[in-house]
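One structure is given below, encoded as structure tokens.
Note that this complex is displayed minus one protein chain, with the remaining chains in position.
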Amino acid sequence: MSEGEPGEQAYGLGRILALSDGVFAFSLTLLVVSLSVPTATSNSALASQLLDQAPTYFSYIISFVAVASIWYGHHESFKYIRRYDGRLIALNFGSLLLIAFLPFPTAVLGRNQQEPLAAILYALTLALSNLFFAATWWHASHGRRLVRSDLSPQVVRLRFYRTLGGAFVFLLSIPIALWRPIAAEIVWSVFLVAIFVLLRGAPGFQPRHDS
Amino acid sequence: MSEGEPGEQAYGLGRILALSDGVFAFSLTLLVVSLSVPTATSNSALASQLLDQAPTYFSYIISFVAVASIWYGHHESFKYIRRYDGRLIALNFGSLLLIAFLPFPTAVLGRNQQEPLAAILYALTLALSNLFFAATWWHASHGRRLVRSDLSPQVVRLRFYRTLGGAFVFLLSIPIALWRPIAAEIVWSVFLVAIFVLLRGAPGFQPRHDS
Amino acid sequence: MSEGEPGEQAYGLGRILALSDGVFAFSLTLLVVSLSVPTATSNSALASQLLDQAPTYFSYIISFVAVASIWYGHHESFKYIRRYDGRLIALNFGSLLLIAFLPFPTAVLGRNQQEPLAAILYALTLALSNLFFAATWWHASHGRRLVRSDLSPQVVRLRFYRTLGGAFVFLLSIPIALWRPIAAEIVWSVFLVAIFVLLRGAPGFQPRHDS
Partner (left out) sequence: MSEGEPGEQAYGLGRILALSDGVFAFSLTLLVVSLSVPTATSNSALASQLLDQAPTYFSYIISFVAVASIWYGHHESFKYIRRYDGRLIALNFGSLLLIAFLPFPTAVLGRNQQEPLAAILYALTLALSNLFFAATWWHASHGRRLVRSDLSPQVVRLRFYRTLGGAFVFLLSIPIALWRPIAAEIVWSVFLVAIFVLLRGAPGFQPRHDS
């Protein structure tokens, strides 16, 4: 009995994706715990208490979009992956560790928006997560180790540079955060908006007729 | 290798649904965190502390039913979707952002039942979530872009107006909430009960004999 | 295009199960939040602080086993379900509402072990959850509406009485809780241990040779 049977590879990849999607979904939902619920005695008191948390809403949205964009990259990369090995699982867990950790730097940033350290911790978490994903793709695609043997070099390179690009933007924002945390946050926002514009503008698939 | 291969489309849609179901399930369960656990020294003290939270139970149930009905609409819409593109993913994430955020306005409403602002924040979250789902369906069904090419115009219109109808009811409740928050809550309750009566009365499927 | 197509029924049932499993899994995991984390200055202080929480551990384990046994009943019932309709989804959501709510009565019971009301709230939640599941099975199996048409009457009756049996035990424990909460907890423990003994003793499947 060989370990590389098609059925067992499908089982193995399926569970890696199920676990990853669980961690992604839970991280997306747990982010909301960083918001604290006010109890107010008047409508205007409630308004001012809700507005006091504005930085936390901002870091909530940034984190949601960042996790969504990492999920999208994970989704696009694993579309081409056909087999798994222990190293793929280990590298994928490295990235999930940082995704699961993200609600913590998000909450720290929300409550300490002025402090460079909060922005650095945040940027470092997302940079490392992207680096692990870039390493995952490199491991899978190098020599077509775990992907289809006929995968075009363009797709291999494109996916690698996209994940590396995310790591690069977040690493670059660290010296900016040392200067002004708010400037780093503007860099992240512009980057994530740009990703979503590109994502929305991705070429549509041709309609096909299914039975 | 074309991006539109059947196997890759099935993979892609499968993971979009897995992530969405994860966010729905966690949001449904995380709502319970808004309830605070009393520690009482007598049975009657416990009763009064539990009863003091009555508005929170109410907003817990309303939110559970609202997420359940949005999930049902998502379920019915994606039944007809056969392909995906980047824009579908982006619009779906827009809606999930608001579903994942819902435990926060639910808790705010539970602790500030008298304040119009709490009801407005709540109604706005659910209205926006429904608007994103209406946009998702519009994008997928317009010109049969991502659905079966033989999907009847009735189904396309029905699903669009149903999601839009949800958005409309919650938007309409905002001026009502400015007048009396409790009146807005009655509107939501009647609307959600009506949905569940309709859902329960949906025509059953004919029994078929499977092997 | 008929709504009852095999592919769409499989999609529909698959997502109902995915959402249900998500709520079950999250409820199982969220129960742990009811335990409070001590910070102690000595080993014996830590021991006494951990032991002070003994009732909470007890209600944690009872709840875990109760959710596990409801999941097992859900699993065994849906094994025979081949189609879905709106009413099945509505009844299933009724049960999930109570499963998602369970971490709250669990925490209330853990902190108010002496109070009959805490035991009653707990028993009522699990009784109602079982009642909804019994109704789900009744709806699906009555006239073989959503199950295989050749399903034996024995299986139909067995599954119905098992879920109803759970509801019965928890309802019965309510007057007992009014007398002594601890007696109700003993009833639940004996019942859940009995279920697991039966479950462990369920007849094994014959080994078959798969390719």
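Should a chain be cited, it is by its letter among A, B and C, assigned in written order, with residues numbered from 1 in that chain.
In this section, a contact is a pair of C-beta atoms (placed from the backbone, for glycine too) under 8 Å apart; a residue touches a chain by one contact, two chains touch by 3 or more.
For clarity, every value in this text was computed on a predicted model and none was experimentally measured.
J.: Check each of C:Tyr11, C:Phe26, C:Tyr84 or C:Trp137 against the chain that is not shown and name the one that touches it.
T.: Answer from the full complex: C:Phe26 touches the omitted chain.
J.: Please identify which residue in C:Leu35, C:Leu164 or C:Ile182 touches the non-displayed chain.
T.: C:Leu35
J.: Give me the chain C residues in contact with the hidden chain, please.
T.: 17-18, 21-22, 24-26, 28-33, 35, 37-40, 42-43, 46-47, 50, 60-61, 64, 68, 71-72, 75, 78-79, 148, 150-152, 155, 196, 198-210
J.: Residues on chain A that touch the omitted chain in the whole complex?
T.: These residues of chain A touch the chain that is not shown: 1, 3-4, 8-9, 11-12, 15-16, 18-19, 21-23, 25-27, 30, 33-34, 82-87, 89-90, 93, 96-97, 100-101, 103-104, 107-108, 111-112, 115-118, 121, 143-146, 148-150.
Throughout what follows, only the chains that are shown with their structure count from here on.
J.: In terms of Cα-based centroids, which chain occupies the most central position?
T.: Answer for the innermost chain: B.
J.: By residue number and range, which residues of chain C touch two or more other chains?
T.: Only 26 qualify.
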